[in-house]
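See structure below.
With one protein chain removed, the remaining protein chains of the complex are shown where they sit.
This part shows chain A:
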Amino acid sequence: MWENYAAVLPANGWNWTAVWRRNYLAWKKAALVSILGNLADPMIYLFGLGTGLGLMVGRVEGMSYIAFLATGMVAASAMTASTFETIYAAFARMRDQRSWEAILYTKMTLGDIVLGEVVWAATKALLAGTAIAMVAAILGYAVWSSILYVVPVIALTGIAFASLAMIVAALAPSYDYFIFYQTLILTPMLFLSGAVYPVTQLPGNVQQMATFLPLAHSIDLIRPAMFGRPAADVMFHLAILFIFGVLPFFVSTALLRRRLMS
């Protein structure tokens, strides 16, 4: 049993790049459309809510509301971009296009494929999150130099959410099931993690739930950095995000093995 599981784990440290490069080649053909699509949604939220609500809300944690919201949107867009890439695009490659099966007939293992897909989804998260961070910096809502600190956190956020979404993709019989994950997990997480208002607005016991949410840890790292303030508990937040990246990866690989290779 364990011997068979070991056989599907990544074969080495570089096989996954072949899978990543396949996705990059496909993405390159429609890069502009893809970037605009990924950016449009968070930008609309940012300016729609930021300017409209901002007038009523005034300042939050010493910043204008739109600047506060921008930091939340950086993390939230990374979450959305990597989740959607996994549950729609990677799921289609796995199930409808049978691409994974074709790859499994080569020197790649299932773990190589999952890792390649997770890193690819994180790459798209990186593009989406970094673009918003740059727009925020251009508009003066964030410190330019903060982008250096923010980029690795966005990437880690992307890995964590791709890894989690991979479990959902491994279990879902069809696309219909993904809506549950979006509405019951991701949307509540957006509100419980302090993306659109400070967590301190919530009742105490609800606030404690945020401790278990990867998005909350991502925001706790990104927000102070973009404001040019020192962040607290950096290693703790990084460790939580790291665990969310690693554990679901192994779980999803085991689930996918059962699904594809039984």
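What we mean here is this: a residue touches a chain if its C-beta (ideal position, glycine included) is under 8 Å from a C-beta of that chain, and two chains touch if they have at least 3 such contacts; residues count from 1.
As a convention for this text, contacts and distances are computed from a predicted model.
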Since a chain is absent, check the UniProt entry for it and pick the matching name: "Nodulation factor ABC transporter ATP-binding protein NodI", "NADH-quinone oxidoreductase subunit H", "Chemotaxis protein CheA" or "Xylose transport system permease protein XylH". "Nodulation factor ABC transporter ATP-binding protein NodI"
Which is it among A:M108, A:A133 or A:I222 that touches the chain not included here? A:M108
Note that chain A touches the absent chain at residues 3-4, 7, 11, 15, 18-19, 21-22, 25-26, 29, 97-99, 101-109, 260-262
